[in-house]
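Before anything else, here's the structure in question.
A single protein chain has been omitted from the complex, and every remaining protein chain is retained in its original position.
Labels run A, B and C following the written order; every chain starts at residue 1.
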Amino acid sequence: MVNLKVKIDDLDLKNPVMTASGTSGFAEELTDFYDVGQLGGLLLKGTTLKNRDGNAYPRMAETASGMLNAVGLQNKGIDYFIENIYPRIKDYNTPLIVNVNGSTVEEYIAVTEKVNELDKIPAIELNISCPNVKEGGMSFGISCPSAEAVTREVRRVYDKTLIVKLSPNVTDITEIAKAVEGQGADSVSLVNTFLGMAIDSEKRIPLLSTVTGGLSGPAIKPIALRMVWQVYNAVKIPVIGMGGIMNAADAIEFMLAGATAVQVGTAIFKDPFIPVQIIKGIEEYLERHKILSVSELVGCLQM
Amino acid sequence: MVNLKVKIDDLDLKNPVMTASGTSGFAEELTDFYDVGQLGGLLLKGTTLKNRDGNAYPRMAETASGMLNAVGLQNKGIDYFIENIYPRIKDYNTPLIVNVNGSTVEEYIAVTEKVNELDKIPAIELNISCPNVKEGGMSFGISCPSAEAVTREVRRVYDKTLIVKLSPNVTDITEIAKAVEGQGADSVSLVNTFLGMAIDSEKRIPLLSTVTGGLSGPAIKPIALRMVWQVYNAVKIPVIGMGGIMNAADAIEFMLAGATAVQVGTAIFKDPFIPVQIIKGIEEYLERHKILSVSELVGCLQM
Amino acid sequence: MSKKFVEEFKVVENIALNSSNFLIKLLSKKALPQIAPGQFVNVEVKNSKEIFLRRPFSVFEVDYTQNTMSLIVKILGRGSKKLTEAEDGDTINIVYPLGKSFSYPEKEDKVLLIGGGSGVAPMLFLAKESGLVKENVDILLGARSKEDHIDVSDYAKYGNLHYTTEDGSLGEKGFVTHHSIFEQINNYNKIYACGPDAMMKAVAKIAKKEGVFCEVSLENLMACGFGVCLCCIEPTQKGNLCICTEGPVFNIKELKW
Partner (left out) sequence: MSKKFVEEFKVVENIALNSSNFLIKLLSKKALPQIAPGQFVNVEVKNSKEIFLRRPFSVFEVDYTQNTMSLIVKILGRGSKKLTEAEDGDTINIVYPLGKSFSYPEKEDKVLLIGGGSGVAPMLFLAKESGLVKENVDILLGARSKEDHIDVSDYAKYGNLHYTTEDGSLGEKGFVTHHSIFEQINNYNKIYACGPDAMMKAVAKIAKKEGVFCEVSLENLMACGFGVCLCCIEPTQKGNLCICTEGPVFNIKELKW
């Protein structure tokens, strides 16, 4: 039997395959299909301090090998989560990670402090890279000083595993990664979506209510993979890779490029079973290649 | 009859569809298929001062709805071009534009001065965005001071139409666009390729000899379209749009987003006739929508 | 929440109902779960370079003894076109069953079922399943012209059929809401409708004004179809709701129309 376990800071994952934030709700919908206890981890839908209605419809546009979304962090706020959702999901047999959002540093801190009280949440993912909100979000993640500031302040109030989710919409992602590492991030996850746009040429209107939105799916994989490889070579903390992962080969590519674990996002819309199929596929790969532990793949690209 | 003419600075194009640099050689290969005089313009293969062998094989990897290339500006140098190629192609009945490259500002100047002597070259495209060369190339295009410097110096020695080709691998492309506009660029063209990477998971090696390469094709279209729209709203000079254009609808989307003209690149590898099919498709679109002149489309996205 | 499946169905029939509508019958390898009118499935479009996401289609018919399920696919764009090219024996990957169904009428209810465009399928399904006597069911179908209507004469046993066409080539001329049935709309206890957005809004407006119970089925764009992406939202009295899990059927009182 091959060993699929990986470790992100203090967080032990039974396998390196997690679902990405915003693509697996609060995990409940996935339980209609299978036991989510099989997953390495579960990133919950982006959560803010207060209720957010998100952006107007239409929020989605299909693109070549990908899609744009402009959901805009629709969620009922952290208190609603704690009171109504958390009790229902807390005993799922896999680490549940809250994706923390805010439009000010104070909001990030406030959400984090509340999450800190929850026994069954072993980690947070600080989303400083959402391209679909007017204030905060990505604007924190595209400059070093603001990325540093929010990471530092959140680190002060949070002792468990702190993952910072990076934006790909930058000239040099390694600078941002090093900046948040310097402020105590335990891990970085990348990439969030690329800012993109789609137009209906017949009607001459943008396809999204917000004009621009976030691009995800296989289209972005080559760029995401390059960024994971660059960041892996720039920081010492573990890297969590994502962007267009559709199958086990894709996941393995990210691990070879330096990811200790991966997240599967848009692929879930195509088929909710893809994350579990990937776990199986990685297992088969390791057996076929006679590799004992999945962690041996991490960063072992032959140059 | 609808009017397909557009103007980029002093350059009159019979229609807005050009072929992108590096995807149509020095135009001769296309003449094996059709009369290139039908095209709005032709961007020649990136040219440097001296001969360049380019990067080692393999230079290409297919990706989801796109491809990575790592050609690395293989060309025989500007003198070879002037002596051997230019005489053969100079009478093609369409504007020929030289794509000027260098690893130092001096090299850009030297190439430009030589091109300046060629009667039948009405414009140059300053490529400050090639991701496939070690020195120069993209490094000029990802920071304002270096983009400004090279534009300023080239502008000094060149009176005809100066187009500057921008890199999409930046946090804010409007800053770079404004910077080169400020130094006298007559037009900006965008986007060049996105830095990406591909891995063979079975062999655990990068698919490109250079590890990273430039991503092009439909995969990048949503991001390219967003950048064209942003730049159109930030500068006054005409914008030339490209990135994944495969058909007339794509070309029209770029024009609606603000491009005065477009370039077709990777699509040519799929079918060399695509640029001429796009011209026809735009004509049909204008007739169907009862629009008299193609220039009425430019930037007229309804918000 | 209820159990959902991802399954490869086998195409056992693909019949052109007219130039743009196809009846696709799909065979499951296993016993089908209960599926009610208004629920839908999310269909993978294989072998198409341009299509990335699934496409949602309402269930039109279920035969639990044969383990078959049928859809009516109207050609709208590239994905629906591709699906109508399916051949017997092909497999189609489907996520199902999705969404909430129409509420079933009470025994004595007099109901009006309104279907237009790609919204005909769930209305016919509901007519068949309603459990009402034929006399209490009116089925009103709207289309551009005669050729766009599919032959639904089989359904005359479940209700009285009425038609509108924009060009007057079949039934009354105009949109469904122009049909003379609407002159006595208060005769009905319940209106159920599925069709294009504009049709739904027109029906809802009248039902609201006249105070008649009305459920409509919406067709917002979807990415996932099972509630995780939050792309398919409709503003409602309870805030933005996903039509794929909280709908696609809504009582018009819940909507902000």
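Note that a contact is a pair of C-beta atoms (placed from the backbone, for glycine too) under 8 Å apart; a residue touches a chain by one contact, two chains touch by 3 or more.
Quick caveat, the model's predicted, so the values are computed rather than measured.
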Touching partners, among the displayed chains, of the absent chain: B, C
Contacting the left-out chain in the complete assembly, out of B:Asn15, B:Thr63 or B:Gln230: B:Thr63
Positions on chain C contacted by the hidden chain, ascending: 46-49, 51
Residue ranges of chain B at the interface with the undisplayed chain: 22-25, 28-33, 45, 51, 53-54, 57-60, 62-67, 69, 71, 74, 217, 266, 268-273
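Rule of thumb we're sticking to: only the chains that are shown with their structure count from here on.
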Length of the line joining the C-alpha centres of chain A and chain B, rounded to whole Å: 34
Where chain A and chain C are represented by their mean Cα positions, the distance between them in whole Å: 36
Approximate Å spacing (C-alpha centroids) for the pair chain B, chain C: 48
In chain B, residues with contacts to at least two other chains: 65
Junction residues of chain C - those touching two or more other chains: none
